[in-house]
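Presented below is the structure to which this report refers.
What follows is part of the complex, with its chains left where they were.
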Amino acid sequence: MASPIIRIDNIVKRYGPLTVLDGLSIKVMPGEKLALIGPSGSGKTTILRILMTLETISGGHIEVDGEQLYHMRKGADLISADERHLHRMRKKIGMVFQHFNLFPHKCVLDNITLAPMLTQGAGRADAEKRAMELLDMVGMADKAKAVPAQLSGGQKQRVAIARALALSPKIMLFDEVTSALDPELVEEVLNVMRRLAAETDMTMLLVTHEMGFAHDFADRVLFFDRGKIVEEGRPEEIFRNPKQERTQGFLRKIIAAGHRV
Amino acid sequence: MSVWSGYLTLILEGALVTLKLTVMGSALALVMAFLAGLGRLSRFFAVRALATTYIEFFRGTSIFVQLFWVYFVLPFAGITLTPLQAGVLALGLNVGAYGAEVVRGAVKAVGRQQTEACVALNLSRYQRMRHVILPQALPLMLPTFCNNAIELLKGTAVVSLISLTDLTFQAQVVRAQTGNTLIPFTTILFLYFVMAWAISTAMRWLERRMTRGLDGVRT
Amino acid sequence: MEWDWDFVWQIMPTLLEGFKITILATILGALVAAVIGLALAIARRSPIAAVSRTVGFVSEFIRGTPLLVQLYFIFYVLPDIGIRLSPLVAGVIGIGVHYATYTAEVYRAGIENVPRGQWEAANATNLTTRQAWIHVILPQAIPPMIPALANYFIAMFKETPLLSAITVLELMNQAKSIANSNYRYIEPMTLVGVFFLAVSLLSVVGLRWLEERYARMDD
Amino acid sequence: DDKLNDLKEQGFARIAIANEPPYTAVGADGKVSGAAPDVARVIFQRLGVKEVVASISEYGAMIPGLQAGRHDAITAGLFMKPERCNAVAYSEPILCDAEAFAVKKGNPLKLTSYKDIADNTNAKIGAPGGGTEEKLALQAGVPRDRVIVVPDGQSGVKMLQDGRIDVYSLPVLSIHDLMDKAKDPNLEVVAPVVGAPVYCDGAAFRKQDVALRDAFDVELKKLKESGEFAKLIEPYGFSAKAAMSTTRDKQCTAAQ
């Protein structure tokens, strides 16, 4: 059996007196598609942000692609990672945010080429060629010269996905990428993600409130509550036959509110 | 030493004049700020035009010119004010014009949504302002009002140009009489700073009182 | 006293001389304020508490005391410790440093107003801190600051008459000198008012344009 | 004369004075004295106006203040000059003084007259704005950019010490007073200035208030004749004889 590409080991995350993640451990195999679901405030976003090194951790260890994320070896000791180490580790990971976070002062094409040119030393011509391929894939090739303010939410999010893909990370993180969108625009983004899931062997972690999509997309679903994993399993099991009472209650409410499973 | 204590008294008398100017000028500025600030939001064109003219005129010309006019030119129109009145009038009108923009900005910042909620609840224009918009706008105005009050305090230094015996003027007198520059100027710098500090402390206290239990209102 | 047009034309060239100095002092002062303000803003973010506290206190002090008194200090007291500046240089430094404490706040707000998500996106695309500043943060932070900065430069312009206290022959001083030697006050002082109003109105138009041009771009 | 009656009724007259010893002095207790206010106080009392309320004013602001009705009279060492005689109604002369220069020790630029300053292209003169000295310098041909308008005497001395100006010009007694206070061995006085006339001030009234001025003159004349005048002003260093040997008409028409 192959070794996990992500090994989260007994992670603790505190904000002041508030413990948000409390000894969480997860293993993710290469190519696996994981959906993280659960009530608001349960720590789903936090775990993605920790993987993207946008937060610090209060305890525990994370191994990504065979290397420590927040620590590095110095002789025999494991010490806190410095900026250079983090910079190297971030190459393996890309993230798409709920609110897109496109660079508003740059056109779509420049949003995508900026990082490859600055961090991977790609030439402009190469970077733009690759960017156009990605824009083509997300169906946005005709908007290459538009600035973000001219795009609809769904279009922005497709550009954000292309931007993250441009760095060819091994792992992609998606945090509620459709929840800021008008209902009609959700589908165009989910379609892009379905293709992505089907066509690449990237490892993907997805936080979503779209149960139907989680069901179609994921190999494995983790149900979070209060910073812990309460239940996990194949989507069929979790959605059709949840074992834990909390999971049942959560799904009942969501379904009552008009979401299909 | 005794001579200096006498001159110190003189400077403190100047501080009293500065204080009066600041307090009375701020009071006038506050009234003008609300009149003109709300005037600019009026639905009547004439009121809006009047408020806009006042604001642009007093923000546009320099306080020096305004002081000069109030003090030297108004008397030709038969209005002779004491130096203190002239100082209060010029400073109050000047700072009031800046304050008007603060009032307008804060009222607008409270937002269309709150106004619409009021329409849907059938409140009258006056009721909207009185019960919903102003109570929310006031805390937004306070920090800028604090800055304005300090600007006014500093502005009082220029009234020494119209022979008002304020802090700066008294420092000049002491300097002429004693031939010493460093001591009077250091003393008044200190006094100005103490007054500015007192203003911001008072405003912070007021702000805390007004926003008590209203965390997150501004988000 | 009646308005005398002949007199107006006669004094116009002298006033224009003064006007040139006023403009020069404003432009130089603006440059000083822009540069020192950025330095103050950065120093206030310093992780060394002693640095950020000291800079904070000095800024507060400068902001809480009148520019007029500061100018006296620079011009009449500094020579005692061997720093003798020409009137214009002293004026430009005085007004520039005074306003630097204001522009520093503009810089700070501008930088903080760039949404946190932009830093995070820069991180997620693996840019270094330096690259994030240059390519993502500053290009977004600076344009929205421009109107606020311009606003302070206009305010500076209106405070240049203070420079007459340290013998700079700017517009106000020229006007006073004309008035004193001719015993006619209304014409020169009114003209000064007109000059100031004209520049202010023009700058209001300019400011509107800047505000539109550099309105916040939203994601 | 309505004006005098008004003043009597209200019990005080408002006078403008300068912040310039010995014409004016302000004690540490805030009490105003000095030659000009002292004379004014006595005369107004004799006219039946019990008190004078003095307000210190810039030279430049005195005449507009008078015209705007902010003061009833100026008693500030505002010397009579033909243009001023047109703008205000002067009393008979009160305080007379010649002009003086304060210069660096040894008078390095050898300046003894306003003409000297005009001829030396490096020399800068400081003088009060709107004062006699500024006018004399300009008339002698000193270009505007070498006539520095100095806000007050103390600033003038300071600027001279700091080398910002080469000459500071004021009436003789004012310069002496400043020098006494400065106690600076590196400065000296040139007095009187060669070719500059002796000037006298008088109490200045509004043009409309000629009647008040005339009443003032009557009392002034009595004061001069009784010898009390000399007692009032000589302690400050002024010469009563100088004032009594000239007249308003002479001063106002003196060819410049």
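First chain written, first letter: the chains are A, B, C and D, and each begins at residue 1.
We take it that a contact is a pair of C-beta atoms (placed from the backbone, for glycine too) under 8 Å apart; a residue touches a chain by one contact, two chains touch by 3 or more.
None of the values given here were measured: they were computed from a predicted structure.
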(message) Given that a single representative per chain kind is drawn, write out the copy numbers for the whole assembly using the chain labels.
(response) A x2, B x1, C x1, D x1
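What we mean here is this: only the chains that are shown with their structure count from here on.
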(request) State which chain is most central when centres are taken as means of Cα atoms. (result) C
(message) Centre to centre, using CA atoms, which chain is the farthest one from subunit D?
(response) A
(message) Please tell me whether C-D or B-C has the greater number of C-beta pairs in contact.
(response) B-C
(request) Go ahead and note the Å separation of the Cα centroids belonging to subunit C and subunit D. (result) 39
(message) What's the distance between the Cα centroids of subunit B and subunit C, rounded to whole Å?
(response) 20
(request) Quick one: report the Å distance separating subunit A from subunit C, using the average Cα coordinate of each chain. (result) 47
(request) Give the residues of subunit D that touch two or more other chains, as numbers and ranges in rising order. (result) 64, 158
(request) Could you tell me which shape the graph of touching chains takes: line, ring, star, complete or other? (result) other
(message) What's the complete list of touching chain pairs for this entry?
(response) A-C, B-C, B-D, C-D
(request) Please give the residue numbers of subunit D that touch subunit B in the complex, ascending. (result) 19-21, 25-30, 55-58, 61, 64-65, 68-70, 152-154, 157-158, 178, 181-183
(request) Name, in rising order, each residue of subunit C that touches subunit A in their complex. (result) 115, 117-118, 120-121, 123-129, 131, 135-136, 139-140, 217-219
(message) So in the complex, the part of subunit D that touches subunit C is made up of which residues?
(response) 59-60, 63-64, 67, 83-84, 86-87, 129-131, 134-135, 138, 144-145, 148-151, 155, 158-159, 161-164
